[in-house]
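Apart from one protein chain that is not included, each protein chain of the complex appears where it belongs.
So, chain A:
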Amino acid sequence: MASSDIKDFFRQKKRGVSKKPSSSSRKNSGKSSIGTICLPEPTDTPALIAHGKFDLQDFKGDGDEKLRQFDMEMRYGPCVGLSRLERWERACSMGLNSPPEIGNLLRSLSGSNPKLECLWEGRV
């Protein structure tokens, strides 16, 4: 989970200027006033950052693109709830002509690589 990031979000020490107690100053963080703690924008959903899937930065090569196309291909069935490799193996056993290069790509990845899970893993 995002426990390691909490310390980055919430400043652990109060700034010397403000005399308000820490709880109310956190509440006022949305409004811009001097000496309050900055929280991340509401649009940055914690889930994206917690799982380390920085989409824009990770977009190197078309290996990723191919995997995403594989996820989206409805011929191989729904992608949510299965790891990509399991879905590829299922497509193979059902005789759906899944491209072998995706299987090779998935098998070459290490165990904790986020590319092994489908696009929506952890987000739905």
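Operating definition for what follows: contacts are C-beta pairs under 8 Å (C-beta built on N, C-alpha and C of every residue); 3 or more make two chains touch, one makes a residue touch a chain; residues count from 1.
Heads up, the rule we're going with is that contacts and distances are computed from a predicted model.
Visitor: Absent chain per UniProt: "Odorant receptor", "DNA polymerase delta small subunit", "Annexin" or "Ribosome biogenesis protein BOP1 homolog"?
Guide: "DNA polymerase delta small subunit"
Visitor: From the list A:8, A:65, A:86 or A:101, pick the residue that touches the absent chain.
Guide: Touches the omitted chain: A:86.
Visitor: Spell out the interface residues on chain A facing the chain that's missing from view.
Guide: Chain A touches the missing chain through residues 74-75, 77-78, 80-83, 86, 90, 93-94, 96.
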